[in-house]
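In this view, the complex is presented without one of its protein chains, the others remaining in place.
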Amino acid sequence: MNKILFFAHLKDAVGEEFIQMDVSGKKVSEVKELIAKEYQLGKLESAMAAINEEFSSDDDLIQSGDEIAFIPPVSGG
Amino acid sequence: MNKILFFAHLKDAVGEEFIQMDVSGKKVSEVKELIAKEYQLGKLESAMAAINEEFSSDDDLIQSGDEIAFIPPVSGG
Amino acid sequence: MYERYSRQMLFTPIGPSGQEKIRTKHVLMIGAGALGSSNGEILTRAGIGKLTIVDRDYVEASNLQRQQLYTEEDVERKLPKAVAAERRLKAINSDVDICSIVGDATPEMLEELVKDIDLIIDATDNFETRMAINDISQKFQIPWIYGACVGSFGMSFTIIPGQTPCLNCLLKSIPVQGQTCDTVGIIAPTVQMVVAHQTAEALKILVEDWDAIRHSFVSFDLWRNQYSSIKMSKAKDEGCLSCGTARTYPYLEKENLMKSEVLCGRDTVQIRPSKHGEIDLNELSTHLSGLHYEVKGNPYLLSVEMGTNRMVIFKDGRALIHGTKDISQARSIYQRILG
Partner (left out) sequence: MYERYSRQMLFTPIGPSGQEKIRTKHVLMIGAGALGSSNGEILTRAGIGKLTIVDRDYVEASNLQRQQLYTEEDVERKLPKAVAAERRLKAINSDVDICSIVGDATPEMLEELVKDIDLIIDATDNFETRMAINDISQKFQIPWIYGACVGSFGMSFTIIPGQTPCLNCLLKSIPVQGQTCDTVGIIAPTVQMVVAHQTAEALKILVEDWDAIRHSFVSFDLWRNQYSSIKMSKAKDEGCLSCGTARTYPYLEKENLMKSEVLCGRDTVQIRPSKHGEIDLNELSTHLSGLHYEVKGNPYLLSVEMGTNRMVIFKDGRALIHGTKDISQARSIYQRILG
């Protein structure tokens, strides 16, 4: 099982700060697709992803128990 | 075994951000005394303590695996 | 009319109705130093109805490094901070009613001021005043937001009577510490980070978004790269004398307050603190010398030269401030060094 955390407006879009879902064996990019579809999140692909509080790239594989977080980069200033 | 975390100037006084020490079965106040003696920390007794990121009082008992943090209250402004 | 608040009204949790609420609110801010400057400016820019500011100090050169309302001119003119703050805040936002009071925020004054207040912002520099604010908050059921900092280390906690623990639940008594901005320094980023937490909570309270309130105690160290958020639900103490079932509001009682008196004909003020811990004179001496203070001492007392004043500190925390007859100035000097 995996814990998937959502930051900022992603949290509102999903409706929860985190969800529990088994995505072990999947790539980060596949998880993004899966969740983007399930929660109709337009711009998840450009979100930064972290696995266990460490930066991860789209090709990284998720293992059982990993905690994944999505953080949308913003440009305001 | 327990992980004991130190914040702000306590970190400098101890020389580490955290230490590993078995203090299970002890009260928070006893741990404070122990550490104050070991590292010659004058004012640890007035530090706030947290067990597993939750506020704890001096009489709370530490269990095996608990993470303890000490945060010194300050008054500047 | 609301063009100036448009970016704040675009923020969904505030919106136009939140902005209307903000416009009707009255905030009492105790202190106009570093935390006060920035808290006051943000709330004024946000368009609150009225801001009452209490501060006892004058603008000094050493304030300019972190107290954002003040300029070199304010230092030259030795303006009281409350007065200089009011002037700048009015230039920033003429919609806001700014009321500044030059003086010491004693419990009596707080009881006087608190009548139509929606929120108290803590921008003071000592626990004595904070504990009085805490009791006032409980007595009159007004939320307040604790904030404090020293060096690169800061902390904040939001206190809502009836909902959260209070400061006395957390600390049990006034901590004996001694790390202040005048003894170990302070950098401006620390101030801003505390204020970011305080003002975000303030806006939640002013728009009455109670569900959004942060219930954890935040502390951080920007130089040591630390951040901690501690859950506080277990901290509520039913035996607490400030917020418990048998409350007495101890920090509003005369016999528990710091006592200060002008010593007849000696140009000296004597201060006796309310706290009962012993002061470690050796530690304090090591601390103060090496800094820009000239310190002499023996096992019973420490004598510290501070510009035109001299402070003699005894082991039990009592002190004599020589070179002044102004009680409020003497208290300020005392608390800068001893917190």
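Here the chain labels run A, B and C in written order, and each chain numbers its own residues starting at 1.
The definition used in the following text is that a contact is a pair of C-beta atoms (placed from the backbone, for glycine too) under 8 Å apart; a residue touches a chain by one contact, two chains touch by 3 or more.
This is a predicted model, so every value here is computed, not measured.
Undergrad: Using the touch definition from the header, name the shown chains in contact with the chain that isn't displayed.
TA: Hidden chain contacts in the full assembly come out as A, C.
Undergrad: In the full complex, which of C:Cys99, C:Leu171, C:Ala200 or C:Val262 touches the chain missing from this view?
TA: C:Ala200
Undergrad: Touching the absent chain in the whole complex: find that residue among C:Ser173, C:Ser229 or C:Ser289.
TA: Final answer for the missing-chain contact: C:Ser229.
Undergrad: Tell me which residue among C:Ile187, C:Val262 or C:Val312 touches the hidden chain in the full complex.
TA: Touching the chain that is not displayed is residue C:Ile187.
Undergrad: Since one chain has been left out of the picture, which residues of chain C touch it in the full complex?
TA: 3-14, 38, 41-42, 45-47, 61-62, 64-66, 68, 71-73, 91-94, 151-152, 181-190, 192-193, 195-200, 203-204, 212, 214, 216, 222-225, 227, 229, 291-292
Undergrad: What residues on chain A make contact with the chain left out of this view?
TA: Chain A touches the chain not shown through residues 7-9, 11, 17, 42-43, 46, 48, 50, 53-57, 69, 71-77.
Assume only the chains that are shown with their structure count from here on.
Undergrad: Just give me the whole-number Å value for how far the CA centre of chain A lies from that of chain C.
TA: 41
Undergrad: In whole angstrom, what separates the CA-based centres of chain A and chain B?
TA: A distance of 35 Å separates the two centres.
Undergrad: Once you find the CA centre of chain B and the CA centre of chain C, what distance in Å lies between them?
TA: Between these chains, centre-to-centre, one finds 26 Å.
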